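One structure is given below, represented as structure tokens, and several questions about it will come after.
Omission of a single protein chain aside, the complex is shown with its protein chains in their original locations.
Every chain is named by a letter (A, B and C) in the order it is written, and numbering of its residues begins at 1.
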Amino acid sequence: MSHEKKTIAIVGGSGYAGGEFLRLALGHPHLEVTQVTSERSAGLPVSLVHPNLRGVTNLKFRKAAELGEADIVVLALPHNSAAKRIAEFEARGRVIVDLSADFRLKDPEVYRAVYGEAHPAPEKLGEWVYGNPELRREELRGATRIACAGCFATSVILALYPLLKLGVLLPKDIVATGLVGSSAAGASASDASHHPERAGSLRVYKPVGHRHTAEAQQELPGHFPLHLSAISTPRVRGILTTVQAWVPDGWSDKDVWTAYREVYGAEPFIRIVKAARGIHRYPDPMLLDGTNFCDLGFEMDMDTGRVVLMSAIDNLVKGTAGHAIQSLNIAHGWDETAGLGFLGLHPA
Amino acid sequence: MSHEKKTIAIVGGSGYAGGEFLRLALGHPHLEVTQVTSERSAGLPVSLVHPNLRGVTNLKFRKAAELGEADIVVLALPHNSAAKRIAEFEARGRVIVDLSADFRLKDPEVYRAVYGEAHPAPEKLGEWVYGNPELRREELRGATRIACAGCFATSVILALYPLLKLGVLLPKDIVATGLVGSSAAGASASDASHHPERAGSLRVYKPVGHRHTAEAQQELPGHFPLHLSAISTPRVRGILTTVQAWVPDGWSDKDVWTAYREVYGAEPFIRIVKAARGIHRYPDPMLLDGTNFCDLGFEMDMDTGRVVLMSAIDNLVKGTAGHAIQSLNIAHGWDETAGLGFLGLHPA
Amino acid sequence: MSHEKKTIAIVGGSGYAGGEFLRLALGHPHLEVTQVTSERSAGLPVSLVHPNLRGVTNLKFRKAAELGEADIVVLALPHNSAAKRIAEFEARGRVIVDLSADFRLKDPEVYRAVYGEAHPAPEKLGEWVYGNPELRREELRGATRIACAGCFATSVILALYPLLKLGVLLPKDIVATGLVGSSAAGASASDASHHPERAGSLRVYKPVGHRHTAEAQQELPGHFPLHLSAISTPRVRGILTTVQAWVPDGWSDKDVWTAYREVYGAEPFIRIVKAARGIHRYPDPMLLDGTNFCDLGFEMDMDTGRVVLMSAIDNLVKGTAGHAIQSLNIAHGWDETAGLGFLGLHPA
Partner (left out) sequence: MSHEKKTIAIVGGSGYAGGEFLRLALGHPHLEVTQVTSERSAGLPVSLVHPNLRGVTNLKFRKAAELGEADIVVLALPHNSAAKRIAEFEARGRVIVDLSADFRLKDPEVYRAVYGEAHPAPEKLGEWVYGNPELRREELRGATRIACAGCFATSVILALYPLLKLGVLLPKDIVATGLVGSSAAGASASDASHHPERAGSLRVYKPVGHRHTAEAQQELPGHFPLHLSAISTPRVRGILTTVQAWVPDGWSDKDVWTAYREVYGAEPFIRIVKAARGIHRYPDPMLLDGTNFCDLGFEMDMDTGRVVLMSAIDNLVKGTAGHAIQSLNIAHGWDETAGLGFLGLHPA
């Protein structure tokens, strides 16, 4: 491992995913951001769009057409944009990280069903590793194509993975309800995101048909009916997901603990949160803004065999830019936690 | 129907349920509030505790021991307080309305299982009508004992009732997830309600074992496994409940519409909210603060037969004081909407 | 006074001011809304834009070009739109109420200085009454042209009026700082109103040069230097204004009380809020959403002669649509509080 920094270019850096990646990369010991593109804001300082970076960097946006070479190219483009221009980006850097959904699904037919059109580069799908460190750590080592997991999908996958890996869930319908912050809808203003219409809202925006269902089903072991519903909350960041699943007769809290510990015991960014006292007994996204943690909790209903799994993440960090950094750390053999040291605030 | 007003006494008027009942009763054409009790605030003006009533009323709190007679006595006491002293209150008025859980369950054994102790007055349980106007309108006419439905129970019951009444749901697990405002936990400060700990929180507070499960199962037709989870949100008022249920093959949106319309077509406070355009397409408690509406919506997943039912209410109005007023209106033969005319705000 | 209702047409009813006027007018005993215009939403139900009105009215938007006659025409247009087309509207109704700033200033030169262009109809300025019931009640009786006061101006004027009317303030700089909800910026989405950028923001948006300075100086008695600063808060509705002014040596709380009572003692919508106990000791817009109250408070610094005046209103009600209704009530000789009975919520 060299102490020389890797240069990194961020394509589409004026959105929230790109901006968050930029924030993390600026504090990363092995990364040096040399280029950030934005069609709309080309020529402007990045700190005009991301005011948290005032006085921190002098970088300016350029147009993607002016993209030069870099060791690592990070694509933070709208869905279905990266795949169409992938050859262009591959010519600029050896390692490509895509934050969109374009290269997550392995099967182009599933892609077509979910995203409503043919995949622009189906022959390349096999080259990409799904950027979920907890499930794909070995494949990520040395990887040069990383397709970062979706934020809601990540919260569902990390909650369910241990129980499905161990094969203990009953073959019944699994229902996952995600409470999602407004930043997940991106940086573009709309009538629906107008503050007076949105500030106090609890808005079901995807009761059925959420696209991340396919991702979660691809990555999770076994076959089972998985149902997702997504609701907007007044928070800006964060996802709290509750998953309703069913365990065999006789199962108790202890068994779920054991399963989680067995699978996640060594994970640097997974915490099991299930406190018997205090006021913060289960995962809460309030505590995770800016951090790469995924907090997981659970509770059993002994009478019915129902287990309620809970997961909380910051959608822009563990749900997007943070696990991109974590994946890059693994790919390059760096300390897996490099650049991800922020602990979160209390109170927040 | 006489034009003379009925006198009303509110026992436990310093809490949020009692305060909301007081607000509504002060604007009611047939009610005259003559007494409000509070042990803690006896002697103080009610407007010191409920500052929205400044300049509106000169009522002062008195102790319950000083309770005089009234046509109607409304009990807004903590759970398990009203039943222990019910004879005392029955001596004061002909009509008793209880806002607590004490007289909702018909079966004292269920009460014991849910509330952890024997019911103090099991012989009286049969006298009470469950105060849900949509289900119990006929029984409410002339009723003198009204046990107002619980807030989360109401949101679950009103969402499910049409489909269960018509017997069309598949016999699979029904999962209801309630997003609840902080006022539902009452007016007493605690570490958990301290603003810095609570303001940005999404806190699962009852993943399993919610007591309103028994109420909902008692009132809803048929036998089926019902699972409730409750989550606190940063809102002060309001409940948004999503219910995951399962309909037969071939069912479509239209069938659910038909069922809802058939059962609720004439209801003054039920609105079906399912818009094809605009930014407010489904029920949202943001729009219901202060109103007695229950907004209902739904969405079908045609591939799996899953239907997601959605209901939104103000927990203190349609969930508590509002349906108490609506029940009283029915009981006395008044216009069912009397005193409940507030439309809600937009923006809010 | 006839019991027949007056017909009313709202021009520009898709914005927040027009929507709030519509809500209030629908519940008014002497008003019948017969027309609502919106260029953008013509043909759509008003409840699609104002979802609080679902099930309450079947009114649809029409284009202003299709405006028919009505007893009263309410103009809820952007600033500088109403004046340009005033003849068109005068042809439709006998009474015109303008919610914009177009007819508030008496002096066309002041208008030009403040709004940056010549007034389109300076010859008509003298016909209009400034729609502030507390200052202009006598002029409002029988008025047919009512120019409703600005929201921030109202909060400043009502706080200062008693002390200036009585001539007791020292001739020093008066500083008024307004904390304003996001609805004051209107219903159009923008980058600045995008929820993730705005939800947690405290944003100084007009530190100097606020246009309502001219209104306040026109209406308030005496000559004095008045300085306004305006700050956006995370609330949707409401303005809390603190005014820093200076009283003579020896003044105490009691003198300010006396002044407020002398001037506002009979006002139906002014409340003096200055409690020695409890947690709601001063005016707070939290308690006023949807109401027409202006709550006023104050505190003296005996050492320096500084008095801090505080006023709270709902910018869309007492700041716009509510005092329009109140002014109409006065103009027609109706009960001044008709249609304005909502008390506000606690908790809220």
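The rule we apply is simple: contacts are C-beta pairs under 8 Å (C-beta built on N, C-alpha and C of every residue); 3 or more make two chains touch, one makes a residue touch a chain.
Note that this is a predicted model, so its numbers are computed, not measured.
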item: Touch criterion as defined above, residue of C:Lys5, C:Lys106, C:Lys165 or C:His227 at the omitted chain; value: C:His227
item: Residue, one of A:Lys60, A:Arg137 or A:Arg271, that touches the chain absent here; value: A:Arg271
item: Full-complex contact with the absent chain, from C:Leu99, C:Ala189 or C:Ala348; value: C:Ala348
item: Absent-chain interface as seen on chain B, which is shown; value: 16, 181-183, 187-191, 193-196, 198-200, 234, 236
item: Where the unshown chain meets chain C, residue by residue; value: 172-173, 175, 177, 179, 191-192, 196-197, 200-204, 207-209, 225, 227, 229, 231, 233-235, 238, 240, 242, 244, 246, 279-280, 282-286, 297, 299-301, 304, 306, 308, 310, 312, 347-348
item: Touch residues of chain A, complete complex, unshown partner; value: 16, 19, 23, 26-27, 48-56, 183, 187, 236-237, 271, 273, 275, 277-278, 280, 284, 287, 289-291, 293, 295, 341-348
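The rule we apply is simple: only the chains that are shown with their structure count from here on.
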item: Central chain of the complex, centres being mean CA coordinates; value: B
item: Inter-chain centre distance, chain B versus chain C - centres from mean C-alpha coordinates, in Å; value: 35
item: Where chain A and chain B are represented by their mean Cα positions, the distance between them in whole Å; value: 38
item: Multi-partner residues of chain B (at least 2 other chains); value: 280, 284, 347-348
